[in-house]
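This is the structure I have questions about; it appears just below.
Excluded from the complex is one protein chain; the other protein chains are retained at their positions.
Chain lettering (A, B and C) follows the sequence in which the chains are written, and residue indices restart at 1 in each chain.
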Amino acid sequence: MLLRLTSPMAAGIALFALLFAAPLLGANEYYSYILNLMMIHVIVTVGLNLVMGHAGQLVFANAAIFGIGAYGTALLMKHFGLPFWLCLPLGAMLAVSIGLALVFPALRLSGIYLALATLAFAQCALWVMVHWTPVTFGAGGFTIPAVSFAPLPISPDMGMYYLAWAVCALLVVLARNIVRSRIGRAFVALSDNEISAQSLGIDLLRYKAAAFGLSSLFAGIAGGLFAGTLRFVGPESFDLHQMILQLVAVVLGGIGSLAGSVIGGVLIVVVLEFTKATKMSVEIVFGGLLLVFVLFAKGGLVVFIRRFLPSWNETLHASPAPRSKAP
Amino acid sequence: MLQVEHLNVFYGITEVLRDVSFTVPQGEIFALLGGNGSGKTTIINTLCGLVKPRKGSIRLLGQDLAGRPCDQMVRAGLIQVPQGREVFASMTVRENLEIGAATRPAGEIAGDLQEMYALFPRLREKRDRLAGALSGGEQQQVAIARALMGRPRLLLMDEPSVGLSPIVVEGMVETIRDLNRTRGLTILIVEQNVGVAAAVASGAYVLKDGEIAYSGSAPDLIGNPEVLASYLGR
Amino acid sequence: MKTQDMMIFGYLMATGLTTGALYALVAIGVVVVFRATGVVNFAHGEMFMIGGFLAWTAHVMFGLPFLVAFAAAVAGTFVLGIITYQTTFRPLASTGNQNAILLAMVGLSFVLKGIARDLWGGRGDYLSFPPLVSPTPVDIFGFMIMSQQLIVLGAAIAVMIGFWLFFRFTRAGKFMQATADNTKAARLVGLRVDRVFMLTFAVGAAIAGAAATLMAPLTLLYPDVGFSLFVKGFAAAALGGLGSIPGAIVGGFLLGVTEQLSANYIATGLQEVAAFILIFLVMIFIPNGLFGTAARRRV
């Protein structure tokens, strides 16, 4: 296999090598946990960027889909006592099937309409988590047992860490291949102009379904890992706060950039911890980041990186101007 | 009256007008002719401030207006009757006309309104109807009257005949002539319909690929089969 | 038993209409901005919230008369509307990228919420706003109605009429309407469209400020009040077709009544989610709202 060792890829390999080594190099449990959350957010952000950046569909339901992945995984463990390795893919499948249902509004709506319709959907999903008590244990949430990695002689925490590491690396590679494939190019055509995309023979239903399905798959898997890492699932983890975290991650790194998604996913966790440590208002910091990046640094941090690293040769697929079509 | 010199306009990196110069004398009707994509509409839109030129000057009565925003162009007296009429469909005829005088003090409007009704009796009849519910010809009258409410020194008309039936076009040609004759209004008309241009204009320019390819008196130009064939695609 | 059922239904309708009037006011603000600019001001709820806190500061903290507080809230939110326009719409409008505008608005709404929390949040969990009138309920045809609710209903209608008059009879109102109707034509007649947009944002926000001052005694004030009211207002606006002010008013009343009826006859838990279900269903199945595009006619 021929690998062109380009700069984003070299950086990616270095990052994942570092993440692999961090616990070995003596990162304490707090830092391991933070790194673990980072990897989970990288997965979510990469997925969200596929639908939001590449395919230009503004979806505000991703936090809820993330939650559905977490609930799906954890509830299967709780109700049926199934092992985690089985529940994780099943939970992700649940997230995908619900995420795919959002394709139907997305076929008729775009821009602000799609954003608000999916936001309403997300709030309904939260309501179900809170109110369907016999199944979801309601607003109080529930705990699940630590995930055992026997027969591997590894603690549950470290097991989750390296599982997240492996899944994250795998999904980033998968996303890279998708972006470069025909599907990826179709996404971009979609985001540029749906009507001309159709005239080019791009099947809207199929590619919108692909975009929503993929982002839901990423969010669902991340949700399952989140549940396994926290060993607690409650509805408030998937609310508006989670939504803005994910939006900021995408915009901070760079809309339509895979490398940007990785950077964004890592950075929001850092920024969140920093914000709390310095007693700043999380709302002002994250709202402000979103505002400032949308206004002044539309391409996100990757644009700066490209400016200073000429060898940074990732093609960006930021949709130039997805206009909202009337409903 | 209007002197345009060395006008260059770009859309992004594409040059759509290259070193365009022309004049429109006071009290005349001039026509800008050209095929699709020749740059006619760009000229009109530059004249009324929707598009900013990269280079060149636009002098109206000696004052250079190039690059000014729309509202200043309107105040200076360059007012457009847009292609496709663009009336305020959800507002009444009367409101359309009132908004035409947006750049002028509210107190001055009433007299002008009566004048417009005199000029276009149909509009008086339908003054409380929604402009969107009128026929194409009536909407064209609304659009012209709305522009006149701004007291133009030079009226710009972008393809006024598009989408209208031949009979309505005839009436409109009459109106244009009338405006010129009785009010001494200077008009620059952009047309693909050579017949309309021939009927109203005294002078004409032919645009091709963003450049003035031919200029002369309108009857000359339109009587010249070579010009028609090579520049207007007939 | 029959009469008691009637009684309950009557109460539900009465309360539904008063809360509906509030939703309608919020919805009008959303619609005014949407009609002109084609975007939904995601930070509209925060205009409401900050308007309420401004009124509280003037009225409760500084003891100024209610009307002064009302004016302060309206003026403050008017300025806030201008800030919203300058920070979100104006820099991004030329790109035509609605997604970017919406994201900027989401960012702004969080910033405003955070600022409000810093300024007013540290005084207990909710601030109470004294009612304007005697808190004793009044008896109307055998229904006990809170005087404050009547005031809200009356004032909401007054504000609606005020805005109708504004759009119908003032030049500024007509300019806003014309710009909403056809932006290109508005530009061609010499309107400074950017100014009109700014005014539109400001007026939309000012309506929220007025609504907040009227409602504060009923909703109480806390930094998160904005989002839930934005959602209600947006649901009402969507129901009415997003572009229609009469639609928004009818939508507001419908939502208010629907919430009450579904809470009473189906399950009390539905009260908080009814608006979301409504938005989702309306957006998918009747995106033009109950009145279709025909209702896009005038205010």
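The rule we apply is simple: contacts are C-beta pairs under 8 Å (C-beta built on N, C-alpha and C of every residue); 3 or more make two chains touch, one makes a residue touch a chain.
Here, contacts and distances are computed from a predicted model.
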item: Protein name (UniProt record) of the chain left out of view, among "2-oxoisovalerate dehydrogenase subunit beta", "Leucine-binding protein domain-containing protein", "Cation:proton antiporter" or "Inner-membrane translocator"; value: "Leucine-binding protein domain-containing protein"
item: Visible chains in contact with the missing one; value: A, C
item: Residue of A:105, A:213, A:234 or A:300 in touch with the missing chain, whole complex considered; value: A:234
item: Sole residue of C:12, C:198 or C:235 that reaches the chain not shown, by the stated touch rule; value: C:12
item: Residues of subunit A (touch criterion as defined above) contacting the omitted chain; value: 23-24, 26, 28-31, 33-34, 37, 130-131, 133, 138-141, 143, 146, 152-155, 158, 162, 226, 230-237, 241, 273, 276-277, 279, 281-283
item: Touch list for subunit C against the chain that is not drawn; value: 4, 8, 11-12, 15, 19, 114, 117, 121-126, 128, 130-131, 135-137, 144-146, 215, 217-220, 222-225, 228, 260, 263-264, 267-269, 271-272
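Please note the rule applied: only the chains that are shown with their structure count from here on.
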item: Chain-contact steps, minimal, separating subunit B from subunit A; value: 2
item: Core chain by centroid distance, with centroids computed from Cα atoms only; value: C
item: Dominant interface by contact count, named by its two chains; value: A-C
item: Remotest chain, subunit B as reference, centres from CA atoms; value: A
item: Centroid spacing, where centroids are CA-atom means, of subunit A and subunit B in whole angstrom; value: 53
item: Intercentroid distance (Cα basis), subunit C paired with subunit B, Å; value: 42
item: List of subunit B residues in touch with subunit C within their complex; value: 48, 50, 69-71, 73-75, 79-80, 82, 86-91, 95, 98-100, 102-103, 106, 130, 146-147, 149-150
item: Subunit C to subunit B touching residues, read off their complex; value: 171, 174-175, 177-178, 181-182, 184-192, 296-298
item: Subunit A - residues contacting subunit C, complex; value: 52, 56, 58, 104-105, 108-109, 111-113, 115-117, 120-121, 123-124, 127, 131, 240, 244, 247, 251, 281-292, 294-295, 298, 319-324, 327
